[in-house]
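Following this message is one structure expressed as structure tokens.
With one protein chain removed, the remaining protein chains of the complex are shown where they sit.
Letters A and B mark the chains in the order given here, with residues in each chain numbered from 1 onward.
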Amino acid sequence: MTIPTSSLEQVIPGQGSMAQPEAGKPTKAKRQRFRFISNKKAAAGLIILGIYVVVAIIGPWVAPYDPDARGNDLVQPPSGAHWLGTTHLGQDVFSQLLSGTRSVMFVGFFAGIVATVLSVLIGVTAGYLGGRTDEGLSALSNVFLVIPALPLIIIITSTLESAEDWLIALVIGFTSWSWNARVLRAQTLSLRRRDFVDASRATGEKTWRVIVFELMPNLTAVIASGFVGTVIFAVLSEITLAFIGVTSGTTWNWGTILFWAQGQQALAQEAWWWFIPAGLAIAILGTALSLINFGIDEFVSPRLRSVGKTKIKTVDGRTVRMRIGFTPVLSRSAAPHTHASPTPVIRKEVTQ
Amino acid sequence: MKYFLQRVAFYLFTAWAAITLNFFIPRMVPGDPVQALITKFQGQLSSKAIESLYVLFGLDKDKSVWQEYLDYWNQLFHGDLGLSFTFFPTPVSEIISSSLPWTLTLVGITTVISFFLGTGLGVLAGWRRGSWADGLLPVTTFLSSVPYFWLGIIAIYLLTGPDSFFPSSGGFGSGLVPAWDQYFIPSAIQHSLLPALTILISSVSGWILSMRNMMVTVSSEDYITVAHAKGLSDRRVALSYAARNALLPNVSGFALSLGFIVGGTLLVEIVFSYPGVGFQLFQALGAQDYPLMQGIFLIITISVLVANLIADVAYLLLDPRTRKEG
């Protein structure tokens, strides 16, 4: 019997399915990649994410006003001139929202890349090499896993002299890799025991070649899902930091909007246009990223796919629900069958 | 027992790592802000307090890092976390011990309720696939993507006001003194309802989603089919066989979620000006009160480690495979 060295060793919900992918045939990876797009959830998520990326690129240029420019209309509700109203300084909320998208997306993706690279390096190395290396690296990721990340990020960024976006992204990236590293380690461990990896090791392939050409293609889904998860976390963290004023820097992001809204009593003034759009922007981006991750989960573990049709009609017109433990019976009569029989001639001889 | 000791050892190690991290973080930055504050309060600081701050922030250039590290530990063991600048000259440990109960109660109760409620709904959604419970999924996905603090803002906007039952800020009614009496307790509960509801709504969806997925995964295990084949009632199969097993990863996934929930709670406290450590942290940030920030980080980390240890014990009781061979 094996005693898990850590309760975290267990398969974890959501990502849990990632630990044991059922698509066991590495050769099919290419064909399956196309099927991923056909997953409705993933497709919807990718489309929304695409819109955000476009806004991040062109946002500052298409914004009708300079987000910092003050005006004479103070705390005005949405109008033709200011689609999402104005702030206490007469700044245009819509322009702030558009300009702020770039910073949010940049920090999200940059932190996601940093954390993903770290988690791949640490997780795959630990899982593949095993032994002392594994013990050390696993202990390291466990420590980072249980230290609450957000307070740590707050403490570190508060000591920074200038909190530039890239620096914040680095801090977030360096503190949020542990979860993915764990999942990747578990996945690498199980892959390492498979035949095709053994085979290439036996034929004397170099370690890095085995990792890059044999392991990595099979870890793609896990890595992608970890990346998306980190982007969600990074976006939320950056906005939180801006909201509590740790990074009230020069660049706008949605957290900065909320920071000013909160600080200037937007609530007391019932200035809903000031704080609702930014929050919705976060929520929709988060939903889109979650949808992409559901798509990846379902793609890796087909069991999780939502069952298309769960209610079916029996021959005598009743409706039964498909459920575990009680297979539906559509018809009990011995002869009729819903499908046309391909054997017209011979069949007649035998039917009772 | 062996498993339990392993876990305790691991958490001690993590606590050591967190404390060491806490020791080094202030040393990575120039000591100017702290030095400036010390200068500002020069006349009012005792020489002992100055000494303590020098150790905490590594301002003494003559000492070796190792000597400072030892002094740091020595100070921690005496419960000395330095003096707060915001609430000068109150010691940090005093501020934390007055605000920590608020946070612990708020997070503790809401997390327990959220875990049981979310797990229960997840069991339903996973077992009765294609029934009404599936309708929960899109809603929970959206809610789990909303930042906690924003939900708090919306709750204040929609539910509070001059005539509302819900107070929009604070931990108890003005004019009351914290005490275990019939005036203070109801007021404290009334003030905690909205923050608690905010945390509950934000965190419950995560439990629903993960439990639902685990139920779906467990449902295709052989022992579920066996349980049906044995002619057990659907209820018994769902609870004693499927949910009982699906619960295990959810309990061990507690570690990750807890850090996240605690982070969110700090923010909710800020929005509601709730007198817990999150709100104190916010004030410390605004005033560049580094001793208070460091102290709060330390205490949050240790609380999370203790909570994780409790979750591990629960896991130990739930999964016979981790117990020592009998």
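Everything below uses one rule, namely that a residue touches a chain if its C-beta (ideal position, glycine included) is under 8 Å from a C-beta of that chain, and two chains touch if they have at least 3 such contacts.
One rule holds for everything that comes next: contacts and distances are computed from a predicted model.
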item: Record-based protein name (UniProt) of the chain missing from this complex, from "Stage V sporulation protein AC", "uroporphyrinogen-III C-methyltransferase", "Lipopolysaccharide biosynthesis protein" or "Dipeptide/oligopeptide/nickel ABC transporter ATP-binding protein"; value: "Dipeptide/oligopeptide/nickel ABC transporter ATP-binding protein"
item: Omitted chain's touching partners, listed by label; value: A, B
item: Residue touching the undisplayed chain, where the options are B:245, B:265 or B:294; value: B:245
item: Interface with the undisplayed chain - residues on subunit B; value: 129, 219-223, 225-234, 236, 240-241, 244-245, 248, 318-321, 325-326
item: Positions on subunit A contacted by the hidden chain, ascending; value: 1, 307-310, 312, 322-339, 342-343, 345-347, 349-350, 352
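Operating definition for what follows: only the chains that are shown with their structure count from here on.
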item: For subunit A paired with subunit B, centre-to-centre distance based on mean C-alpha positions, whole Å; value: 23
item: In the complex with subunit B, residue positions of subunit A that touch it; value: 1, 3-14, 16-17, 139, 142-143, 145-152, 154-156, 158-161, 179, 232, 236, 239-240, 243-246, 258, 261-262, 267, 270, 272, 275-276, 278-279, 282-287, 289-291, 294, 297, 301, 303-304, 306-307, 310-311, 321-326
item: Residue numbers on subunit B that touch subunit A, as the complex places them; value: 2-3, 6-7, 10-11, 13-14, 17-18, 21-22, 25-26, 28-30, 127-131, 134, 141-142, 144-147, 149-150, 153-154, 156-157, 168, 209-211, 213-214, 216-217, 219-220, 224-225, 227-228, 234, 237, 248-253, 255-256, 258-260, 262-264, 266-267, 270-271, 281-282, 285-286, 288, 290, 293-294, 296-297, 300-301, 304-305, 308, 311-312, 315-316, 321-322, 325
